[in-house]
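A protein chain is absent from this complex, but the other protein chains hold their places.
We call the chains A and B, going by the order they appear; numbering starts again at 1 in every chain.
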Amino acid sequence: MTFLEKTTDVRKLRHWDGDMEAQYLYTTGIAGDIFFKGIMNGKIMGSKCEKCNRICVPPRIYCEVCFERLNEYVEVSKKGKIHTYTIAKIDIEDKRLKEPLIWAMIKLDGVDGGMVHKVSEIAPKEVKIGLKVEAKFKNKKERKGSILDIEYFKPVK
Amino acid sequence: MTENIKKFYGEELSRKQISDGKITIVEHSPKVKYAWSCGEAMSRFLNELKEGKLIGRKCNKCNRILFPPRMFCEQCFKATNEWVYIKDTGRIMTYSISYVDTHARRIKKPILVGVIAMDGASKNMGIMHYFDEVKSDKIKIDMRVKAVWKRKEEREGAITDIKYFKPLGE
Partner (left out) sequence: MVKDVAVIGAGMTIFRRRLKETGKEMCFEATKMALDSAGMTLKDVDTVVMGSAPDAFDGIHMKGENLLDGAGGYHKPYMRVFTGGGTGVFAPIAGWWHVASGMSDVCLVVCEEKMSSCYPHPQSAFAHIWDPIIDRPLKPNLMWIFAMEMNRYMHAHNVSKEDIALVAVKNKKNALDHPCAQLGANITVDDVLNSEVIAWPVNLLDVSPPSDGAAAMLLVSEDVVSNHTDNPVWIEGVGWSIDSTMWTNRDLSFPQYVAKAAKMAYKMARIDNPRRQIDVVEPYDPFDYKELHHLEGLLLCDKGEAPVLTREGVTQRDGDLPCCPSGGLLGVGNPIAATMAVKTCEIYWQLSGQAGKRQVPGDPRTGVCQAWGDLMQYGSVMVMRS
């Protein structure tokens, strides 16, 4: 058996083409359902851990730190700060984007956690860690109970 | 367990609750493509299929003729030694009469499928394939069968170059 030939493209060898076709339907879960229905109503929901004295976003039915069951869901601020970010120049298929996109991890005010989302209405070179941003929701009619119901985060004026 | 536990968790969901949009869901279909390198043994095997021939590999230590061929003997754990042509006839080791397709969809005309131990290879050396030209109530374990090949110009170097196996009718 030879492993001496160098090749970077398996299609130049004797090969067999195929795919892994599958369809998925994910339930969002007990806490996820509350979160996404909240988003549909223009709210961001968290769950409160009394023992650790923190509010988890996205909400969950348990606190992964103390492992207590969480039963209290609360609306949290739609504003927060950029914790870290990247400026993407390629898309998911490795293709060049016409305009770069800003993707950030946003820590919401007063909670433990937040979310990764797009940041817009600001030039990439103006973005900074610590920048105050707020969620921009789609029009109510267009919302579907998805993370994309938040169109993007924008700088707080 | 059961005596002390008051509540078992889990909330059953019906198809209707989902189709009615009563709960939030996320759908996704990954689009992934693969090109699997065939390697030495399978490359030769597929090339020979295109020629209408079946080939195995012999291990000189255990003296088995392995089919489908591989470049190593998993029992002796050494490289196999030589290529050996085997016959396109064999014996049904087992079979099923399937009323479901690959996606578990119901089908009217059943698929006859099974494992055929090939003549000229060592004991139990079989491959999976279809059967045809036999009624589903006539097919039997140990029945002798022969490969029915695609025409030469239709063959592409694939396991499907054999269309199916049919009874030898001895």
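Convention: a contact is a pair of C-beta atoms (placed from the backbone, for glycine too) under 8 Å apart; a residue touches a chain by one contact, two chains touch by 3 or more.
If you're wondering where the values come from, they're calculated on a predicted model, not measured in any experiment.
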Absent-chain interface as seen on subunit A, which is shown: 16, 18, 20-33, 60-62, 64-67, 69
Missing-partner contacts on subunit B, residue numbers: 1-5, 8-15, 23, 28, 30, 34, 36, 38, 42, 45-46, 66-68, 70, 74, 93-105, 110, 113-115, 124-130, 136, 141, 158-160
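In the analysis below, only the chains that are shown with their structure count from here on.
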Separation of subunit A from subunit B, taking each centre as the mean of its C-alpha atoms, in whole Å: 41
Residue ranges of subunit A in contact with subunit B within the complex: 1, 10-11, 13-28, 30, 32-33, 36-37, 40, 145-146
Subunit B residues touching subunit A - in the complex, by the definition given at the top: 11, 13, 18, 23-38, 40, 42-43, 46-47, 71, 79
